[in-house]
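Missing here: one protein chain of the complex. Every other protein chain is in place.
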Amino acid sequence: MAASEQKQLEFKVPNLEGVEKPIKNVIFRVSRFDPDRDREPYYRDYEVPVYRFTTVLDGLLYIKYNLDPTLAVRYSCRMGVCGSCAMIVNGRERLACKTNVLSLNSNIVTVRPINNLPLIRDLVTDLRPFFEKHKKVMPYIIRDDIEAHQDREFLQSPAELNEYMMLTDCIKCGLCYSACPTTATDALFLGPQALAQAYRYTIDSRDAGAALRFDVVDDPHGVWRCHFAGACSAACPKGVDPAFAIQQLKKLLLYKRNAMKSRKPAPESEKVREGTSVEEVLKSMPKEWPSPPAPK
Amino acid sequence: MSAPASSGSKFPRNMRGVLGGWARVSHANFERWLYLMHRLTGLVVGLYLIAHLAETSDIVPAYLSGDENIWNNLMQSLYTPAAHAGLLIIAAFAVYHGLNGVRLFLAASGVGVGRPIRPEWPYAPVSLRSFQRSLGWLFIAVTLILTAYAFYELFVVTHFV
Partner (left out) sequence: MVRESTLMWIQYITGLGILVLGALHFASLTLLAPGGYPGALEYKIVIFRYTDPLWAAALEAFLALLSYHVFNGFRVLLLELNQGSGWTKAVNVTMALAAIAAFLYGTRTILVFHLGGAI
């Protein structure tokens, strides 16, 4: 489709304001806590130069590299998919790597660890209670024939996929757990993340574990201590909407309990997946992976 | 500070509690406000029920002794603007709690919370922009209207205003 004359590519000089030089200095008010020395957390101010695209995580790392290397902060992907950098920025549950400092419209950025989980140090909380509650709801497909044929897929229509697809985006960051009013006083409450995942697996047409999960969530500290404050969905950085899932889970418990228990899970496909079987793949896996070519 | 005795005690539990948790109003979304009001109104009206049962049982000594005035005098002593203001608050709270309860029951039955979507940035969760939100506003309006009617009955009809 080569045209006789190609449109001249126009190169527009990009707006470099704030990209090459910092725009201003912003005070980062960071919650600090050393368990060996302090009784309770306190705030410490740091002055941080901020560019147009500086995120809160960038600011915290600037503090760590240049001002105070003792600052403890969790981060990993710095692009909003790992869920490590969950913290409370200016009173709101945010991912630090996805929060642009200038968008906060404030000269003081207050950074605090997330709520309702034990505080280990500075901005780092103990996520183990959060993960334990997730494990309690058995977040995996449960069915009798899961081991039977590993070379063929289960049949699931796009409509059946849509029922739970939204809930698979969860990155287990803990922001919903931090925002929930019930977790603020109820240490046994499963939390919005675990309950949403309970619904995600229960409604999955491939799953047959509804009875087991119902016993876990139909508990004085399970689904029924959610009062639809919606703070979890408002806080979720991935748009998972756990509040929706929890209300649907309540609906299953109230109206569809027997139907879900006797539901037949999605059947297996007749077609065996083309290509090698699982055993062959395992046999042909190399003992050592080849190393990349040496640089020239 | 000296070394702490056990590792459990030196890491604060960091639970927000009632004031920072249930009652957190900073950056609270609409449904969170409704939840807080639901708790408050339920608590107040529930306590009022106990007081009300005690108050209305005072008709029994009036009946047993055949003396109407025990009851009528009690009613007269409560026929004050202050007592009626209290009753107005109870009425408003009870209406709000009942109507919001209907909304919560509908939500727990899967009505008004929308259908699952494929999230696109900026992620606006479907449950927070579905029918239940309009229902919330509608019920607040109905609560105000019925409170106005209660005000009419408690203050205008009784010529306190």
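Chains here go by letter, A and B, matching the order in which they are written, and residues are numbered from 1 within each.
Basically, contacts are C-beta pairs under 8 Å (C-beta built on N, C-alpha and C of every residue); 3 or more make two chains touch, one makes a residue touch a chain.
The structure displayed is predicted, hence computed values, not measured ones.
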Self-check item: Residue among A:Asp126, A:Glu160, A:Asp219 or A:Glu268 that touches the chain left out of view
Solution: A:Asp219
Practice problem: In the full complex, which bits of subunit A touch the chain not displayed? Write them out. | Solution: 182, 185-189, 218-222, 224-225, 253-254, 257
Exercise. Could you list which residues of subunit B touch the chain missing from the display?
Key: 18, 39, 42-43, 45-46, 49-50, 53, 56-57, 59-60, 62-64, 68, 71-72, 75, 79, 91, 94, 98-99, 101-102, 105, 108, 150, 153-154, 157-158
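We take it that only the chains that are shown with their structure count from here on.
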Exercise. Report the inter-chain centroid distance for subunit A and subunit B in whole angstrom, where each centroid is the mean of the CA atoms.
Key: 34
Self-check item: Complex interface listing, subunit B residues touching subunit A
Solution: 1, 3-4, 10-18, 20-22, 24, 26-32, 34-36, 38-39, 104, 107-110, 113-114, 116-121, 123-128, 132
Practice problem: Mind listing the subunit A positions that touch subunit B in their complex? | Solution: 33, 35-41, 91-92, 113, 115-120, 125-126, 162-167, 169, 181, 183-185, 187, 227-231, 233-234, 236-241, 243-244, 247-248, 250-251, 254-255
